[in-house]
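A single protein chain has been omitted; all remaining protein chains appear in their positions.
Naming follows writing order (A, B and C), and every chain is counted from residue 1.
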Amino acid sequence: MDVLYFAWVRERIGVPKETVTTTASTVADLVAELRTKEDRYEAAFADLSALRVAVDQELADFDASLDGAREVAFFPPMTGG
Amino acid sequence: MDVLYFAWVRERIGVPKETVTTTASTVADLVAELRTKEDRYEAAFADLSALRVAVDQELADFDASLDGAREVAFFPPMTGG
Amino acid sequence: MRVSVQKARFDLGHEAQAFAADRTDMGAIVTFTGIVRDVAGGLAEMEIEHYPAMTQKAIEEIAQEAKDRWSLGDVLVIHRYGMLQAGEMIMMVATASRHRKDAFEAAEFLMDYLKSRAPFWKKETTETGSGWVAARDEDESALDRWAKSD
Partner (left out) sequence: MRVSVQKARFDLGHEAQAFAADRTDMGAIVTFTGIVRDVAGGLAEMEIEHYPAMTQKAIEEIAQEAKDRWSLGDVLVIHRYGMLQAGEMIMMVATASRHRKDAFEAAEFLMDYLKSRAPFWKKETTETGSGWVAARDEDESALDRWAKSD
């Protein structure tokens, strides 16, 4: 599964994109998995209220299913316009 | 006193402007005076709810005083924009 | 603040770009443009009559009130009179502010007042005749939301 990071999430993780092998069934499960990897993940995911997520390029909740998902993206609240 | 007419009020009266000698103390008095003049005035002023008035280029009510007024204008509701 | 009551056409592109140029203090620009709409029967032309001695002053008062009520960097109003064809631009307003809410609200306020309080009257001529455009009740009631409670 491709995992993408944007803005300060990208800066904390250190890469814009990585491929992760996971059996996580929800976004929250994936986050829990990533947080155990390294400190930089813990730093990026410490406050989930400051994060937004998209599954296959659609905005989603943290309890969204990853069944069949090919791409998950984490980022701060958007500031378009 | 100069009396101006716009849009269909002008068309019914037949002139865009005329000078009227009057002792009317309010707009309503002036209208009453004009209505007695000729049929075309009666046609123009028959329905006051369809008319708007400005005294010295400021929107006013029909009970507005004409004390010191130099110009009164009658017209239908405005359709700017 | 600029208010122009004019017979000549204006160039929306030119006006919008000039209004927005170098506004490094203002983050939001809203423009509204009114265009002569074709009507049933086929519009031949629209004539806009106005009250020359009153128009400029009335619009300047409306624009000044907008500046008093919202935090605006600048306001532009252009309104034409005379003979227009379908598709021609009748008028435009532009507002600039730091945040979008002020620019949007002020532009809507200006439009609501111009519709019912600026001394213009429109006469449409179609293939079947001509007639004065009637004021719409909803234009008059649109003013209610700007009524001051004090």
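Things worth noting here:
Assume contacts are C-beta pairs under 8 Å (C-beta built on N, C-alpha and C of every residue); 3 or more make two chains touch, one makes a residue touch a chain.
What you are looking at is a predicted structure, and each value in this text was computed from that prediction instead of being measured.
Touch, as defined at the top, links the missing chain to these shown chains in the whole complex: A, C. Within the set C:M26, C:A63, C:V77 or C:A118, the residue that contacts the chain not displayed is C:M26. Of the options A:A24, A:A44 or A:A73, the residue whose C-beta touches the omitted chain is A:A73. Interface with the hidden chain, as seen from chain A, comprises residues 4, 6-8, 10, 54, 57-59, 71, 73, 75-81.
The set of chain C residues touching the chain not shown comprises 11-18, 20, 22-38, 86-87, 89, 98, 100-101, 103-104, 107-108, 111, 142.
Everything that follows uses one rule, which is that only the chains that are shown with their structure count from here on.
Inter-chain spacing, taken between the CA centroids of chain B and chain C, is 26 Å.
In terms of their C-alpha centroids, the spacing between chain A and chain B amounts to 71 Å. Centre-to-centre, using mean CA coordinates, chain A is 48 Å away from chain C.
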